[in-house]
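Everything on this sheet refers to the single structure shown next.
Every protein chain of the complex appears in place save one, which is left out.
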Amino acid sequence: MSDRSHEIPERWILHTELLWAFGVGVLVAATISIIVFTALTRNINPPSNVERVDPKTLHLSGEFAEQNLGTVVAADGTVTARIIATQFMFAPHCIAVPQRRPVTLRFASPDVIHGILITGTNVNTMVVPGYVAQVHTEFTRTGELLMPCHEYCGLGHSEMWANVQVLPAAEVKPDRDGRVTCAQH
Amino acid sequence: MPADQPRAADNPFEEPDDIDEAALTAVLRTVPLGAAVLAGGAVALLVLAYLLIYLWIFLPRGVVG
Amino acid sequence: MAEPSEPRAVDRLWRIWPSVAVVAIVLTGALLGILIIPVVQGRSAGIDAFTAICRALGILPGSPASPQIPNRNPPTPVSQVVWTPSVLQILAEAKPERGRAKVQEVCTACHGEQGVSVSPEFPNLAGQSGTAIYKQLNDYHTGSRTNPLMTDIAKALDGSTIADVAAYYAGQPMRNPNPYTLGAPDAIVQLVELGDPNRNIPPCAACHRQGAGGPIDAPVLAEQRQEYLTSQLKMFASGQRRNDVYGRMRAIAAKLTDSEIDGLAAYYRAGLR
Partner (left out) sequence: MRNTERLCLAHLWLAFAAFVGAAVLGAWQMWVRSPLGAHTGTPGDYYMSVTAHGVAMAYVLSTFFIMGFGYFVAVTALNRPLPGKGWAWAGFVVGVIGVLMALVTIGLGKASVLYTFYPPLTASPWFYLGLVVVVLASWVWCVLMLVSLAAWKRENPGRPVPLAMFATVANAVLWLWTTVGLAVELFYQVLPAALGFVQTVDVGLSRTLFSWTLHAIVYFWLIPAYIAFYTMVPRAAGGRLYSDTMGRLTFIFFLIYSLPVGLHHLLMDPEHGNSFKFIQVLLTAFVAAPTVLTIFTIPASLEIAGRLRGGRGVFGWILALPWDRPMVLAAGLSFVMLFFGGLGGLINMAYGMNAMIHNTAWVTAHFHLIYGGTSVIMYFAIAYEIWPRLTGRQHQSLAPLRWQLWLWFVGMMVMTLPWHWLGLQGQWRRVANFNYDNPIIASWGPLVIVSLAGGLVLLASALLFVRNLAVLHRSVLPAPTRSLYALAVDPPRRVPAALNGFGLWNVLVLVVMLLAYGFPIAQFVVAPSPSAIVHRTE
């Protein structure tokens, strides 16, 4: 080993590296702090809901029976939409939701893994057989949006999508038992 | 195919490159400045882009939780 | 950090600092993730700290930031068949010979000894998937599906007999010349192979081809009676037949035009492996 002595000691290099690591550490901490801040103040989380449901008997359940799917406005004004993601379609095919009102979307799958996103919004979740996926959100913009299945679920995956209509508050007209359906156009 | 005897290329330790020490020491006086500015700028740009996307694209799309 | 001279101290230093750093990072994450964020979020949604922490950990269902929604809707299932390992076990252990006896006694009159039906409005059962036959017979048994002839017959069968009959017909060989040789129109082949994404119609092959990975009770449609297929699709479209879970077939059939229904029935009459 050719031994050399020079006045840049090895510790000076280590010093610059530590300075650099500290500097960038502050910047990376900024990315984490905005996550923690919005989590604390605006309740922003990834959608999580460890609620187990047996996929094999899902179609026998009350909550996810065919008649109970779609959007329902409860007496106390809470808006809940229940949607089934099954091999190669969503039930119901079109979901109407109010604008600027807290909405809870509940998804379940009786067969394989699916996943949903609503274009242009932050609604996104995997739909794993065995669990009820739940997303709490508020739709900021009205319009006809697309809700595709974004997780490979079989050969019909490309044809599996549904529509979401974000209706202004005035056009949300629940029927007798609070159900809101899409406007046919 | 080359024979199996060890050749200079195989032995990295006795591998003095043709950099002379004086030039290296002179260069080392200013070296990490350029890298620090380049990398620092890149990371700052990255974090800025992250914050802009967070505030101007993510939050306006509505809360999620 | 001051550099102690002898190497052993340096090594010890290098052993302590990284361990402290790593554990500290994880504990900070735990402090924020398990305690601070859930409790603060819970307070804003009127959820007590303990429940919020349990929800954030995944011990209780629900989000720490929103109340959970109760549901009191009564179940109204369209089919009682539940695919559990025990049911699949019954099917796996079914005896085709026992099934043959019941078939000769009851089924041959319409569905034929080998499962080739005697007239166009009765379905062929030769080589049909055992799970598909099991489901339909069970639906007839429970009344989820009704038919003037089948309802009484099915009511007289119990679970294991249904499995034996299903195993028997599933064992019958299916004669299915490849449809491409019989020249089905392109539009129909495209519906079978590609479906129609614009109308939300998945490819028929995605569920009805053997080994496609679709629902396990989806019948294999190779070499089926044309009139039977046409009538079933029309019954799905009108909602008269509604034993398809979550209305999969009802939704698709309602979107098919009459010419497409006839074309598909003709396509599958020729058979598809």
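Remarks
For clarity, chains are labelled A, B and C in written order, and residue numbers in each chain start from 1.
Here, a residue touches a chain if its C-beta (ideal position, glycine included) is under 8 Å from a C-beta of that chain, and two chains touch if they have at least 3 such contacts.
Small disclaimer: the values here were computed from a predicted structure and weren't measured.
Across the entire complex, contacts from the unshown chain go to A, B, C.
Interface note: of C:29, C:67 or C:143, the residue touching the hidden chain in the full complex is C:29. Listed here are the chain A residues that touch the chain not shown: 1, 8, 10, 13-14, 17, 20-21, 24-25, 28, 31-32, 35, 38-39, 44-56, 87, 111-113, 115, 117-120, 122-135, 145-146, 148-159, 161.
If you put the missing chain back, the residues of chain B touching it would be 1-2, 4, 6-13, 15-17, 19, 23-24, 27-28, 30-39, 42-43, 46-47, 49-50, 53-54, 57-58, 61, 64-65.
One chain is missing from the display, and on chain C it is touched by residues 7, 10-11, 13-15, 18-19, 22-23, 25-26, 28-30, 32-34, 37-38, 53, 55-59, 63-64, 83, 85, 88-89, 190, 193-194, 197-198, 203, 205-206, 211-216.
Here is the rule we go by: only the chains that are shown with their structure count from here on.
Each chain gets one centre point, the mean of its Cα atoms, and the points for chain B and chain C are 51 Å apart.
Chain centres here are Cα averages; for chain A and chain B they lie 36 Å apart. Of all residues in chain C, those that touch two or more other chains are 41, 63, 65-66. Chain B has residues 65 in contact with two or more other chains.
Across the complex, chain A meets chain C through its residues 11, 36, 39-40, 43, 45, 47-52, 56-57, 59-63, 65-68, 74, 78, 80, 84, 86-89, 91, 93, 102, 104, 106, 110-111, 132, 134, 136, 154-156, 158-161. Residue ranges of chain C in contact with chain A, taken from their complex: 3, 32, 36-37, 40-41, 44-45, 56, 58-66, 69, 71-80, 82-84, 195-197, 200-203, 205-207, 212-215, 245-248, 251-252. Touching chain B in their complex are the following residues of chain C: 41, 63, 65-66.
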